[in-house]
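Below: one structure in structure tokens.
Removed: one protein chain of the complex. Kept in place: all other protein chains.
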Amino acid sequence: MLEGQIEQPFDVGSIEMAQQKGSELVMQPSLSIQTQNVGRIYKLHGPKKKDDAKEVIALKNVNLEVHHGELFGLLGPNGAGKTTLIKVLATLLLPTSGTASVTGYDVVKDVKQIRRAISMVSGGETSGYGLLTVEENLWMFARFYGLDTDTARRRIEMMLDVVGLTDRQRSKISDLSTGLRQKMNFVRGFISDPNVVFLDEPTLGLDVGAAREVRGFVKDWMREHPDRTILLTTHYMAEADELCDRVAIIDQGQVLACDTPENLKKRLRHEPIFTLKVGPLGPKPSHDGRIEAVPGVRQVRVDDVDGHVTLNLTLAAEDALSNVLAHISGRGSKLISLEKNEPTLEDVFVDMVGRSLTVDTSQHGGGQDE
Amino acid sequence: MNDEGRVRKATGFRLFWITLWARAYPRIVGTTREKSWIFFDTLLPVMGTTAYIFLYRALNAPPDYVGFVVVGGAMTAFWINVLWSMASQLYWDKDAGNLELYVLSPGPLMAILAGMSVGGLVMTGARAAAILTVCSLLFNVTYQINSLPMLVLVFVITMAALYGMGMVLASIFLATGREAWHLSNLLQEPIYLASGFYFPIKAMGFWVATAASILPLTLGLDAIRQLLFAAGPSLGFLSVKAELAILSVLAVVFIAGAYVSLYKMEEIGRRQGRLIERRR
Partner (left out) sequence: MSLAERLMDSSLMRRNNALRSFTVAAWLGWQIESNWADPFLFAIYSIARPVASVMILVVMYSVITNGALDQPIFAYVYLGNALYILVGQVITGVSWVVIDDREHYRVAKQLFTMPMNHALYLLGRGVARLLIGTISLIIVVGFGMIVYKIPISAATIDWPVFLASMALGITTLAALGLILGALTMMMARHFWVLGEAVAGALYLFCGAIFPLETLPAWLRVVGFAFPVTYWLEVTRRALLGPDAVGFPTLVWLSDKQLLLILVGSALLMVIGSMSFYRWAVYRAKDKGILDMETSY
């Protein structure tokens, strides 16, 4: 999280000018979400007013096309700009440059039309009124979306049943645990039958079972109607892999790749990946003596676990493995086990960004509040 | 787009109307869930109002002044409600993460604020009635109502203007800073003074009273006192009709101002990225 006050350096006028000068967004009816060169800059002030503001680029030239009926994932570490992008698309934040549309409407100008069609659920949300019950809170939000009371109650009952919250229907929300509250927020996001749902880390704080239920619900919801679209951000690679039709990898405000999980993984598939469990490797060698320097090794992650070392290796070709084994032996270590892996989205991310997804990049100029 | 099996949603005025009542609901039902307000929200203000009555008694003031304080004390309930549950409420809602969802929903923000007003009015009406009844009985206040319809009309228009002002303040407080609480604090007593809660506003002199007339409660209270007490007309600032006319203008201006300021607030929020979302 970035500290201090945030202020945007440009006014609406300059945004409009940017839109006029830049290429106009040509809306495509088949697209549910479309962004063209979307950028967003924040100004961060220190604790005192006189402190010089620091500009932080949260999004830079983001181009995305999400089709109707698609469950689209945004993958990136903390501070990559995922939440900023969702806020721009959900009409909560203006882009500093570029254009974006949701269900064919411009996010700057056609706010009313977009809001009728969308909904947003964020992980760790604390919305609602503590003195109201789960049912009352959901009813209130359903009414804000124009649902009549009967429809609202029917949908609330049905959806609470889906997420297993029926027995807490009449509990005050101040009495709910974090996980139960998150389930309620999840229900809130779908109660209004939106066309497009932005799910920002929706399974944050949920236990394994609840997260599985939520994922199941998301899949069913998408299947029910061909027009529906979900834009999902998540840290959990397996979640993205399981749910998403396509995935965009985003880092430091930029989209690095966008494709189906299968195609993204295929990019690495020609490079064999091995996990080796070996004995202690002895003293750290000089740069040239490290595993990274072994011919044929493209990437390596070394983890010390319980007295042995795990090496995750991406090799240029399978025969490079013999070089690695010779290197290990040369360092006085022994091979304990060896496993050939299929690449995961995590591997794709590491390959593209050069670091793990768990590294926070917000201080490098990524998004805010993630 | 295929709409088969989709949920029907209200739009336009109907959406405004149901949003209003949906937001009023927590206000009304909340008071029945946590009952400590009955003591703190009625008894304590009665005691606060009583202190000023005893001051008048200690100074041997004419009896109608006691009635003036009782009515003023009852009306303070509305001012406190506007300050603490209207003006600061968007700030609290931002804090809870609700404001973001309000902005995101198609339900107009204006309807949400109006809902808060209606809910607050219901709640505060009970509190004001309690102060009025208890103090009137305790101090044998004699009312001489000149025109009941006029009294009701003045009250309604005053409330419209007052809560309209509350809506404007809600946007201003949200835009001005993080500590809306301080701003509410800042305005509480100065408005008691400027609106003449405990004395006829005429006592402040013509120019001060004129300047204070921008606050709906100043003229509203003055008109209500004129309609309720025998000594009211002689201590009144302007004629009731003139005060009602000014109050009507104030109501329109404040409600229109609320619409404009909410729109501006949302625009600034979207531009700067800090007004709407929760930051601590």
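Labels A and B are assigned to the chains in the order they are written; within every chain, residues are numbered from 1.
Heads up, the rule we're going with is that a residue touches a chain if its C-beta (ideal position, glycine included) is under 8 Å from a C-beta of that chain, and two chains touch if they have at least 3 such contacts.
Fair warning: this is a prediction, and the values are worked out from it, not measured in the lab.
Chemist: Given the contact rule set out at the top, which of the displayed chains would the hidden chain touch in the full complex?
Modeler: Answer for the hidden chain's contacts among shown chains: A, B.
Chemist: Touching the left-out chain: which of B:Leu43, B:Ala230 or B:Ala256?
Modeler: B:Leu43
Chemist: Of the residues in chain A, which ones touch the absent chain?
Modeler: Interface with the chain not displayed, on the chain A side: 49, 126, 129-132, 174.
Chemist: Quickly run down the residues of chain B that touch the omitted chain.
Modeler: 26-27, 29-31, 33-34, 36-37, 40-41, 43-45, 47-48, 50-52, 54-61, 65, 80-81, 84-85, 92, 95-96, 176-179, 182, 185-186, 188-190, 192-194, 197-200, 203-204, 280
One rule holds in what follows: only the chains that are shown with their structure count from here on.
Chemist: Sort out for me which residues of chain A touch chain B in the complex.
Modeler: Touch residues, chain A against chain B: 5-8, 10-12, 40, 42, 68, 87, 90-94, 112, 115-116, 118-120, 125-129, 131-132, 136, 139-141, 143-148, 151, 155, 172, 188, 192-193, 195, 224-227, 368-369.
Chemist: Could you please specify the touching residues of chain B with respect to chain A in the complex?
Modeler: 1-2, 5-11, 14-15, 18-19, 21-23, 25-26, 29-30, 33-34, 96-98, 100-107, 112, 267, 269-274, 276-277
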